[in-house]
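Missing here: one protein chain of the complex. Every other protein chain is in place.
Each chain carries a letter (A and B) given by its place in the written order, and its residues are counted from 1.
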Amino acid sequence: MPLFLVILIAAAALVFGGARLIGNDYVFFAGYTVLQFIVLATAWNILGGYTGYVNFGSAAFFALGAYATVFVHKTYPLPIPLLIVIGGAVSAVVGFGMGYLTLRLRGAFFAIATLALAVVLQTLVVNWDYVGGSRGAYIIRPNEVALIGPYIQYLFLLMLALVVIALTTARGIERSQLGYGFATIRDDELAAEACGVPTLRLKLIATTLSGGLMGMAGAPFPYYIGYLQPSSAFGLEYAVNSIAMPMIGGTTSWVGPLIGAILLGSLQQIATVTISSAVNLLIVGLLLVGFVIIAPNGIVGLVQDRLRARSK
Amino acid sequence: MPLLEVSRLSKRFGGFVALDGIDLAVAAGERVGLIGPNGSGKSTLVNCVCGTLANATGTVRFDGAEMDGLTTHERTRRGIARSFQLPRPFATLTVADNLRVPLLYTVNARSGPTLTPAELDARCAELLALVGLGDKATRLPRDLTQVEMRKLELARAMAADPKLLMADESMAGLSHSEVDDIVTLLVRLNERGITIVLIEHIMRAVMKFSQRLVVLVSGKKIADGKPDVVIRDPEVERAYIGQ
Partner (left out) sequence: MPVRGGQRVGLSFDLVINALIAGILLGGFYAAVTIGVSISFGILDIVNIAHPAFIILGSYIAYIINARLGIDPILISITMLPAFYVLGAGVYQIYYESFERRGQEALRGLSFFFGLLFVTEVSLILVFGVDYRYVEAPYIGPSWHIGVMDFPLRMLVPCLAALAMFGALELFMSRTFLGRAIAAVAQDQLALRLMGASPIRIKRIAFGISIATTAVAGALLIIIQPVEPSVGREYIGRVFAICVLGGLGSLPGTVIGAMLLGILESFTATFYGPSWAPAVAFGVLLLTLAFRPAGLLGR
């Protein structure tokens, strides 16, 4: 496990170094979005892919992190790493609370409840003037950071760190007893209980972890975007992408969301610039529906099938 | 004191009464057969004892303790195991890993020494050999035959190291010799000290296996005693011929 962490950190350092070499700030702005999606997709997959409980409200947890930052920033500005911890904690607590209320019910009810949560939170935020309400909130960010340079590079670095944390967590879970437990919940919850798996407790762990990671991804967002509106924080593209990226990449392994996020994230960056953002979302939606019907195990699944066929 | 004591257990689904005041006592080490026509409440009884179904009236006492309010996994950890009527293996885990789950989450979760990874592997291998699936350890459940899946189902229940095993229709659709295999296996398990309640339709197996026979019809217990006596009870005959 420590080896994996070392490799990841090395890879992250390479990515950062490579981006600096290119010397164009746009790489950092676009790259930040892709990295953000890696975290969101990985976080979603811990709950959705590993335990089989679908979360339609990723935007809610993401926005909670973002708005926690706005709230704290208005009260007393803190360094971003601390804000990330706070955003993650807030989202984790909400994830736990919502899980506690709804995870005893069937997966379908949980999924609907996550949708409900997103709308309720958005309505609350829209009506809360302290964090800007529907008018939005401005976050003034510094231009430069000591030792690193342009501010966007600092944000990029932070998001890289979050990617390392998310991927390490996901892979760590996969290979642990917890991972077995999650898989049994996904495969057959009733049988899992009969084998002694404390399903509610494990589901709560998954929801809390997943929500927490999403909140951490959302915490730096106001600094990235400068002007935060509820419609952008709670945007539908977060919900769709958090689901589409793992489903297309493959839900059974930590590699799936990574592949899905890099592929779809880059695709969308290109499409938004060349075509339009609406068409770009349409493509994501169609890909989601297509993959779910034709290749339910995603790209990872297709590769695994190909390998298994060849070894026979 | 009986190992399992069910008192006045009733369960309704809306207007439908699935169980109506069932009293059942099972002594430690017994081999009990539970029979009855389709829809008589046998599986419902198992589900209520194991905690899969809630909101039943009456009491279930196991090993001297009241079970009401305990979740299924808590009951499993106390020593009640069950196999499912339709096998429910963990489809994405290998056969061996299917057995590892109850070892990790039940046996290791109990107080007392936890099994080391080496001991876990050994226990898996032992259980697989016991049911004759030793060479299928690394396969996925979907590669197994019907019989093999039922054996896996039983092995998985056994992996939880239970005091009481409720085997729900483990033999449906099996051939003559396959049924004999399972009965032999169950008797062997019982000789190791595990109390077994066998829910079955296959009369030959039930008669061969049971020391005591209980008959359920429309949610009520209509007979409870020695198998050869119960089977000649006119009310039992009527229940079966009348269906």
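To be clear about the criterion, a contact is a pair of C-beta atoms (placed from the backbone, for glycine too) under 8 Å apart; a residue touches a chain by one contact, two chains touch by 3 or more.
Quantities reported herein were computed from a predicted structural model and do not represent experimental measurements.
Every shown chain that the unseen chain touches in the whole complex is listed here: A.
Checked against the hidden chain, the listed residues A:Val15, A:Val72, A:Ala89 or A:Val126 yield one contact partner: A:Val126. The residue touching the chain not shown here, chosen from A:Leu5, A:Val27, A:Val72 or A:Ala116, is A:Ala116. Contact with the undisplayed chain is limited, among A:Ile22, A:Leu236 or A:Val273, to A:Leu236.
Chain A residues in contact with the hidden partner, per the touch definition given at the top, are 48, 52, 54, 56, 98, 101-102, 105, 107-109, 111-113, 115-117, 119-120, 122-124, 126-127, 134, 186, 236, 240, 243-244, 247, 251, 278-279, 281-282, 285-286, 288-289, 292-293, 296.
Here is the rule we use: only the chains that are shown with their structure count from here on.
A straight line joining the Cα centres of chain A and chain B is 42 Å long. For chain A in complex with chain B, the touching residues are 177, 180-181, 183-184, 186-188, 190-200, 252. Those residues of chain B lying in contact with chain A across their complex are 50-52, 71-73, 76-77, 81-82, 84, 88-93, 97, 100-102, 104-106, 109, 156-157, 159-160.
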